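Input: a single structure, listed below in structure tokens.
Removed from the display is one protein chain of the complex; every other protein chain stays in position.
Right after this comes chain A.
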Amino acid sequence: MVDLSRKFDCLVIGGGNAALCAAISARRSGASVLVLEGAPKFYRGGNTRHTRNMRCAHDAATDILTGPYTEQEFWEDLQLVTEGQTDEELARHMIRESKDILGWVVEQGVRWQPSLGGTLSLGRTNSFFLGGGRAMLNALYLTAERLGVDILYDAEVLDLDIDNGMFLSADLKQGDGRVTVRAATLVAAAGGFEANIEWLKQYWGEAADNFLIRGTPYNRGSILKMLLNKGVQQVGDPTQCHAVAIDARAPKFDGGIITRHDSVVFGIVVNKHGLRFYDEGEDIWPKRYAIWGRLVAAQPDQIAYIVFDASVRNSFMPTLFPPIEANSIAELAGKFELDAAVLEKTVAEFNAAVRPGTFDHTILDDCRTEGLTPPKTHWARKIETPPYYAYPVRPGITFTYLGTRVNKQARMLMKDGKPAANMFAAGEIMAGNVLGKGYAAGIGMTIGSVFGRIAGREAAQNARN
């Protein structure tokens, strides 16, 4: 049993990658640490459970990475996806630290998968967890336990006592009751608010009812809201988030990675009126797949259909939900209650606009349409080989970017610009500092590990002083 009457050096709220990295780092720096995870044990680790890889800079190929990925290149990629909306000093600091993280997480028991040349074209930039995110979490939890970190599950934090930028105590749920715990420092690593539909509605309106949440139902943003209400400076645009198009048949929460679709570039995407609305061939997956969530969210009833034909049926990753199949476009339309005549016209116009080219989905090839709005600028090939197929898709929210502002020490900044006395933040809850918009695969883990490690170390030092 954990003794909750004692005062801990460091209280970590959350149970994912950021929280565990912080807890381990604080413990290794000599602090006594309590981790409060709101979820039951099986669901421990929030969205981290669903992750697969992490993006880190490195100067040379290793046995898990196929080539060098310099700090500069990482920085350029980040600038590209965020379109400059990032805190340069913080981002560069994170990228520099990421080099060291690759080895540090291994010291915490995490194992990397040797590059299999496998499913994603990320073998150079990203390292893959052997067994995936839950395997990685299991390793971090074992290490934390071994080091003597106290961990409580089903321990949702309900309130924080903060006085003028100084954390004093937290109230947590314990069974049917409430307990107050005191600690010298706080590390907030409780994720974003993507599972809080009501909160999402404030920015998205009723459309948010049609959003599917890819990850944990436990990231309701309660800690984020408490912190912002108690004087911590806000960072990021609340409508910015990582959202992809996922299968409309996926569960409301926690469907994870297997509900995604990689097939956009192989077909066309129409809305419920049977009309195309965006250039499906704009850029190479996975660079561009993260825009489709927002695109579908902007369509009527937040639904769209990826339409393709038999010729590409086996060209992309197999999917959990099979595509809906029909022998004609009209029949396909009927299966989704789309207007058959409109869909037939959309496909016919698309087919007529396709110019011959040499198909290659690994590069921006020369298969494109001419005289069509919106165009399909690459990988455009006629949809004419029955049977025809379609996947219904909805916006799948991965995580939100609105967060707490921090400095290079992962210390929260208050509204007046002053650093908080003893409060730190790591992971999704402060991702908006680095990610103003857009996303580069694997950066969620980088933010959590790098700032988690810093936050733990700084909190431990803060507690000693």
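One rule holds in what follows: a contact is a pair of C-beta atoms (placed from the backbone, for glycine too) under 8 Å apart; a residue touches a chain by one contact, two chains touch by 3 or more; residues count from 1.
The rule is simple: contacts and distances are computed from a predicted model.
Name of the non-displayed chain as stated in its UniProt record, restricted to "Nickel transport protein", "ABC transporter permease", "Tricarballylate utilization 4Fe-4S protein TcuB" or "Nitrogenase protein alpha chain": "Tricarballylate utilization 4Fe-4S protein TcuB". The missing chain, though absent from the display, is touched by one residue of A:4, A:61 or A:130; that residue is A:130.
Although one chain is not drawn, the whole complex shows that of A:142, A:166 or A:352 it is A:142 that touches it. Mapped onto chain A, the interface with the missing chain covers residues 42, 49-50, 52, 111, 113-114, 116, 118-119, 128-135, 138-139, 141-142, 251, 254, 256-258, 314, 317-320.
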